[in-house]
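For this view, one protein chain was removed and the others were kept in their places.
Chain nomenclature is as follows: A and B, assigned in order of appearance, with residue numbering initiated at 1 for each chain independently.
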Amino acid sequence: MTTTENINDGASTAVDKDIVLDVQDLNVTFSSEDGPLQAVRGVSYQVRRGEALGIVGESGSGKSVTSMAIMGLLPKTAKVTGSARVLGQELIGLNDAQISKVRGEKIAMIFQDPLTSLNPVYTIGYQIAEAILTHRKVTKQQARERAIELLDKVGIPHPDRRVDQYPHELSGGMRQRVVIAIAMANDPDVIIADEPTTALDVTVQAQVLEALEAARQETGAALVLITHDLGVVAGHVDRVAVMYAGRLVETGTVEDVFYRPRMPYALGLLGSLPRMDEARGEKLTPILGTPPSLLDLPRGCGFAPRCPMAEALCHAEEPVLKEAVDAEETDLHHRHMAACHFGERLVDVRPEDLFHPTSLDAEVPVEAVRAEGTEASAERGREHEASSEVLLSAVDLVKNFPIRSKGILRRKIGEVQAVSGISLELREHETLALVGESGCGKSTTARLLLQLIRQTSGEVTYMGQPLHTLSDAQMRPLRRDLQLVFQDPFASLDPRMTVTDIIAEPMQIHGQGRTAKARVKELLELVGLNPEHGSRYPHEFSGGQRQRIGIARALSLNPKVLILDEPVSALDVSIQAGVINLLEDLQDELGLSYLFVSHDLSVVRHIADRVAVMYLGKVMETGTTEELFAAPAHPYTQALISAIPLPDPVKERTRERIVVTGDVPSPADPPSGCRFRTRCPKFANELDDARRNLCVEEPPELLDRGTGHRDACHYSQVVELI
Amino acid sequence: MLVYTARRLAVAIPVLLAASVLVFLMVDLSGDPLADLRLQQPPPSEEVMAAAEARYYLDRSTPERYWLWMTGIGGNGDIGLLQGEFGPSVRGGAFDIGEQLASSITVTLRLVTAAIIAALGLAILSGVVSAMRQYSKLDYTLTFIGFLALAMPTFWLGALIKEGGLWFNQTTGTGFFYTIGANSARVSNMTNWEYFLDSAGHLVLPTVTLMLTSFASWSRYQRTSMLEVLNSDYVRLARAKGVPNRVVVRRHALRTALIPLVTVATIGVVGIIEGVVITETIFQWRGLGYFFIEAVKTNDAFAVMSWLMLSGTLVVLASLVADILYGVLDPRIRYE
Partner (left out) sequence: MSEMQSRIAMSGGGPENPEQPVAKGGDLTQIQIIWRRFRRHRAAMISLVLLALITAFAFLGPLVWQWGHTVNSDIPSNAGPSWDHPFGTTKQGNDVFAQTMRGAQQSLKVAFTVAVLSTVVGATWGAVAGYYRGRVDAIMMRIADIFLIIPLIVAVASINGNVRGGATWYAVALIMCLFSWATIARVVRGVVLSLREQEFIEAARAAGAKASRIIFRHLLPNAAGPIIVAATLLIAVAVLTEAGLSFIGFGIQPPDISLGKMVEGARTAAFTRPWLFYPPGVLIVLICLTINFIGDGLRDALDPRQTMVRR
């Protein structure tokens, strides 16, 4: 604690002529029925011309509210104080006419959900031209030409045709590019991008980030990139600001924050991420507990209740953002700052030194966590005998969904092949992951295995018994062994039932209602929750706790197989780690087999024994996790692995990439031959016409082509990517 | 689009047929068209009764009668919906149900059109203002007016308005408000312009009465859909582009929020039929409402059935028009 220079120091801002966005002591308060809700507290930051600043935080940290306040887009019920200046012009407190002159002209914004950001009743050309015509005195024709030019710049093919299309005729990735084009329209000085890729698939995310980069270069604008994804931040910004409970808790260059965090929260976040670039055996270290309620903030440091090194001082006094102990940077703008009373103790500390690799939830006393942590931190015994018995298997599963016309008639007008010929084997006590982007058929496959939907053709067998021939009533007793855990912890629990009733329901259905009560307590304890909380309703629990309730329900009948459909993708990273640890512990204790459906390769790499990569209803590549990630042979797998951003600035900027272009084709009309060929970088760049013919005409089979695992590519070739 | 419309109609026909069975049974089983005749003093002779029964096809079984009513096959040429005959009226041969219906429609159409235009205009205005000033005094006032209008019995309000008009006329000694009928008695010697003014004058009070419920429900609907759009991402993006709020509301919010209202209003037109029955009773218009009440009161079974079939057909057509309008207004929906 050498110097305590405050970033709010007025002198430092006046000198820097390059500052395009200057936010000082911004506060946002909403009035709610339970009192004032302080969403943003004393946030100050500056951005220089052409610079990229990343703002990272979990949901509810106030990162989006901050930017909405700057843009003047918050509802009137929000009270905003402080200052936000663009090129010296104050934005806070302007009336609508005044701020309209600034918005879109000097400062532009990109929102999270491209599917709802564009008005469905106007063409995209109209919506881009509107941005130009609002600020420039040009003719409609000129605005239209500029719109076409902008569409071209953000990488939309055939812009002259696309310009007259309506938003619903474009894919999500395309629409987000249109939004970027709108942001670029008047060469703004600042572009704020609020989670611009969160709603998109990874391969599309890579394309959109590229378009964003192009927009920056074209306009010379500074970028404020708001995201929860540490990987995206690592690769695309110069400086990072970490937000927690409405405040900035750490700022600095990406290298400083990623390699030398001086606030336990930032360190904890990094430790709770499953990483593509590190050894698989390590257990994750979650941050216990949940962020504080913004209605009832603790008196001291907002992170103190979750911080393993919190002391009395932390609970009594909120630390200010001050220069980090080992900050070397002389340029004040880039200086590393952290809001921690004991930041100096974090020098050379790794996440696992501070946080515990626990699977418990914060409701359990911290001592218990510590005790549990020491014994459980040992590496998991991962190697299962290869000869273990096959529990669940599928042969040539096909599922076609009818496409129906809109309107009352709902006539069948076509078919979507959601799953077209999948064969799988799930062995005892192993984790098989099904990976793929949205629409690849992975969730449909999971439901087919459980016979929640019926296959069009193909076979499903469980312990040698065919399931696809059973009636619903015959299937019922077998459901005891096969259980499902869902993605959305808010939608998967009946909001009108108590937790005890929810967990006991499967037992009641299967005639075990008498012993249910005692068993529920056992189960709550097993998933790391307080067994006394069974009388509560789901809405009283946090997302991570609800997911644990969902797992307890699935375990209530002592199943042999759990099918996990994106079980952690709706959770914040700091919470997600605890649930992953829990799933690993449960597998070891109860000898469960998991079918783990996910789009997140980092999580899959961490948890799975074997992986099957799906694309448009077919398996592209399958093998053990080690083989698949160390030596991916199919171009799609390679592209997927390339597209996952690594939370490491240096590695992320220097790694070799295999990029795919375009969007996933419609499953109603898949390409002939190899389904991936329309986006395949190998097909586009390496193959000659003669060899391409094979890809167009013949669907490749899933075969071992000398790589030790199976892939479905005529010209597969191993590439090392990590 | 044509194909879609045709197919939609094909689905509507069985529903209409089923409704016709329901309507027929309902009316046929609930009353005796010859009740008045039977109660005559001295009682009519057996032959007179038998002739009357044969005249109104009451000597046949219910399924036979339905078949007759629908097709007219085996009848006296005065029955059969499919042949355009609505059946004999118990009010005598001079009363032709088809002709009377047609002349009633023209009268009622005038009232309904005026009420819809007035209700739509006011509903949009009030809904938009309410949504833009959400939770303001004005919003609460308009909301309360909406609730009040929704709770207001049309007949009571209509009677009040009519008496109010009469009272105004009496106090001022003028004939400012027209309170009876669709036109004045001496229509024949009016110029076109005078006729128009006379009709418009007669429309005022009934229109206010009839539009009230529709206005209330549509303005609430418009407020909700406007609020939804105002909170949408694309309105936020439009504002982020620098488009002034006024323009955003007109160009983005109103344009999109009107789509659902148009369809709701189209379907809601049918709800106005209920209002017509009462409004016409109060203001003594000789339209569809009057036709219906007279038909029920005189036990004129075929007249009631014809009326119900007409209103049923209107309902089905309105929902078809609503669907088609939706497709025209919203580019996301295209009928193959």
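To be clear about the criterion, a residue touches a chain if its C-beta (ideal position, glycine included) is under 8 Å from a C-beta of that chain, and two chains touch if they have at least 3 such contacts.
The structure presented is a predicted model; accordingly, all values stated were derived computationally and were not measured.
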item	value
Hidden-chain contact residue, picked from the options B:9, B:22, B:82 or B:200	B:22
Candidates B:105, B:129, B:150 or B:204 - the one touching the absent chain	B:150
Residues of subunit A (touch criterion as defined above) contacting the omitted chain	30-34, 37, 60, 75, 77, 293-295, 450, 452, 475-477, 479-480, 483-484, 486-488, 491-496, 505-506, 509-510, 535-537, 539-540, 550, 553, 557
Interface with the unshown chain - residue positions in subunit B	14-16, 18-19, 22-23, 26-27, 30-32, 35, 134-135, 147-148, 150-156, 159-160, 163-164, 166-167, 213-214, 217-218, 220-221, 224-225, 227-228, 231, 264, 267-268, 270-275, 277-278, 281-282, 292-293, 296-297, 299, 304, 308, 311-312, 315-316, 318-319
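Operating definition for what follows: only the chains that are shown with their structure count from here on.
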item	value
Subunit B-touching residues of subunit A, taken from the complex the two chains share	71, 73, 96-97, 100-105, 108-109, 111, 113, 116-121, 130-131, 134-135, 166, 168, 179, 182, 185-186, 405-409, 411, 413
Parts of subunit B lying in touch with subunit A, wherever the complex brings them together	4, 7-8, 11, 232-245, 252, 255-256, 259, 323, 327, 329-333, 335-336
